[in-house]
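What you see is the complex with one protein chain gone and the rest in place.
When the chains are written out, they are named A, B and C in that same order, and each has its own residue count from 1.
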Amino acid sequence: MTGKTKALMVLSGLICPASAILAAAGAIDAIVMVAALVIFFPLFVISTFLTWKASDHEGDYPFIGY
Amino acid sequence: MISFLLYLLLAVFIGLLYHGIHRKVIARIQTRPGPPVWQEFLHTLKFSFKQTWIPMTASQLMFVAIVVIMIAIWVGGLYVLLTGGSLLILFAIFLLHKITEHGLGLSSGSPYGKFGAIRSVISAASEIPLFATVGAIYMVTGSLMISDITAYEAANGPLLLSVIALPMAIAMYVIVLSKVPYNPFGIIEAKEIVSGNKTEHFGVWRAGLETGFAIKTFVLLAAFVTLFIGALPLWLLLIAMLIVLLTMSFICALTPMLSPYDAVTIQALIIGFVVVYVVIAGVIL
Amino acid sequence: MYNLPSPQIEGEILAYIPFGDIVYYFSPYTLVLFIFALTFTALAILSRPEKQVDIAFGGDAYYTKEIPEKQMRFQRFMAISCGLATMAGVTTGDIFNFTLLTAMVGICNIGIVASVKNKHVLDNAYEYGILAMIGTLPLFGAAAIILATTGTLSLWEIFTPAVSVPVIAKALLVIGVIGEGMAPVYVAKAEITRAPGAPYVLMIHVSSLLMFLRVVEIIISM
Partner (left out) sequence: MTGIIRRISRILQNHNNLVGVYAFVVIAIIIVGLLLQSPLTYDQDQLYPKSIDKNSSLDPYDRGGVPFGQTNVVSQYPENEPYLGYVTAYLTPVSLWISETTRFMGTTIVSHPGGIIDEILYNTRGLDTIIETAILFVAFTMAMFLFTRRREE
């Protein structure tokens, strides 16, 4: 799970600035850049959070059981 | 183009900061100390570090996808606003936001989320026609492109000061008001239904939602300022947005939450007045 | 050949699909709506329904509602046809075609909840169904008035400044779309979304809001 989200984070984290730079250089249209950002910025946010979140394994429960 | 990416990051940052200021001002008006203005920022970070999973009862794919869609539409909205695109698309994105609110509540299977989702449908009935009155701006300025509207304002002075456009400004103000936290129309996240449609989105999902909401607040406030005051340099825009937000903080601090159907009725009455005004203005002009 | 006469409202035409006199087209505005309808139709196809939790108040007991396989498949079918109608409705370039698709959206909306065994939901779906029936009167009435007064049904012809559409047609068109699934329906419509089956029930809201967005664009352009 973490491996996949890390890969997604790196990928989307590269695509977002890359599309902005390419659009600034005139290599792609502005609309392509926006499409890339609309798709990959949310994925970047979510995958970043998923990467650095606390692990799902045994955690530190403040209180156990009723 | 790179500036748009920077604007995006700025929107997240400023949106969260303004949420914090909003909370602080409400607290001070109610003579409480209130949290620090960075609270919402810390809040989002804290949520993002938490253990996270998907509730067993949820519609798994939708539970996650709706968070992504929520951020995505406001990224699009920010672009439309910054490039002076069509006001109609901005209007569409506001409506799509209502849909994601609805989906947010429905996807979890929690009864509280469901209540929030149902209330989101109820409030959609009044918020959306209210926004449609903004279409009356077309009557005044003759265009729906935000760049044309700001050009009109540069030539003829701010729309806020013109008598004809004032009711539209009020309608738009009510729209933005009904989207800031703790507002009197915010029946979908009222505390009697825990957190309404956000109840089951915890941890990373909530952090993602807060990010989306931050961009949303930025876009809506900036849209209000741009539409009714005009194109301003960034620092003036931020100050104007803050002033608009502070007026809303006063309203939020001093008014109780309305009951669901009354919130709809009050907003419907506001539409009624605006529509009558527009018709009369249209006949006179 | 096809020139959108008022590009400052919805932008330039990006692409079109001709079906005889009925031409579907994508402008930036309709493209946004189309992509959104497509996304939610895909969600309805791909995601499983949620298990709605009911709490027995006064105790710790709660139980989850499972949707039977057969009912789920029917709801999914209805949600997909509703999504298809919405996708077509937001991109169509013909006023009569638009009203037909709106009527179809209204019927599909009831179909999504028709299979739910819940008296409260069905009561409201019944009221909403009657409303959708009545809504067809102003809806098709508006299309008929537009045809009679302008002599054409193609939106691009109607959008030209030379053609003037009477106010009554515009008002009837809006109230017709509203009747098929919008504002005054909030009581019944909100209640029918209590039905279990999130991605399908969500389609009710998606379709009616997108159709409303499209009709706003149409009446502003006319």
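Simple rule for what comes next: a contact is a pair of C-beta atoms (placed from the backbone, for glycine too) under 8 Å apart; a residue touches a chain by one contact, two chains touch by 3 or more.
The model shown is predicted, which means the values in this text are computed figures rather than measured ones.
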item: Displayed chains contacting the withheld chain; value: B, C
item: Option touching the unshown chain, where C:33, C:175 or C:215 are the choices; value: C:175
item: Options C:97, C:193 or C:208, residue touching the unrepresented chain; value: C:97
item: Chain not shown: contacting residue from C:30, C:115 or C:221; value: C:115
item: Touching residues (missing chain, whole complex) on chain C; value: 1-2, 18-23, 70, 74, 77-78, 81, 85, 88, 96-97, 100-101, 103-104, 107-108, 110-111, 114-115, 123-124, 127-128, 130-131, 134-135, 137-138, 145, 147-154, 157, 166-168, 171-172, 175, 179, 184-188, 191
item: Where the unshown chain meets chain B, residue by residue; value: 259, 261-262, 264-266, 268-269
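The rule we apply is simple: only the chains that are shown with their structure count from here on.
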item: Inter-chain centre distance, chain A versus chain C - centres from mean C-alpha coordinates, in Å; value: 33
item: Of all residues in chain A, the ones touching two or more other chains; value: none
item: Set of chain B residues in contact with two or more other chains; value: 69, 73, 76
item: In the complex with chain A, residue positions of chain B that touch it; value: 1-2, 4-5, 8, 48-53, 64, 67-73, 75-76, 79, 83, 203-204, 207-208, 211-212
item: Sites on chain B touched by chain C in the complex; value: 56-63, 65, 69, 73, 76, 85-86, 88-89, 91-93, 95-96, 98-99, 102-103, 106-111, 114, 117-119, 121-122, 124-126, 128-129, 132, 135, 138, 143-145, 148, 264
item: Residue numbers on chain A that touch chain B, as the complex places them; value: 16-17, 20-21, 23-24, 30, 33-34, 37-39, 41-43, 45-46, 48-50, 52-56, 59
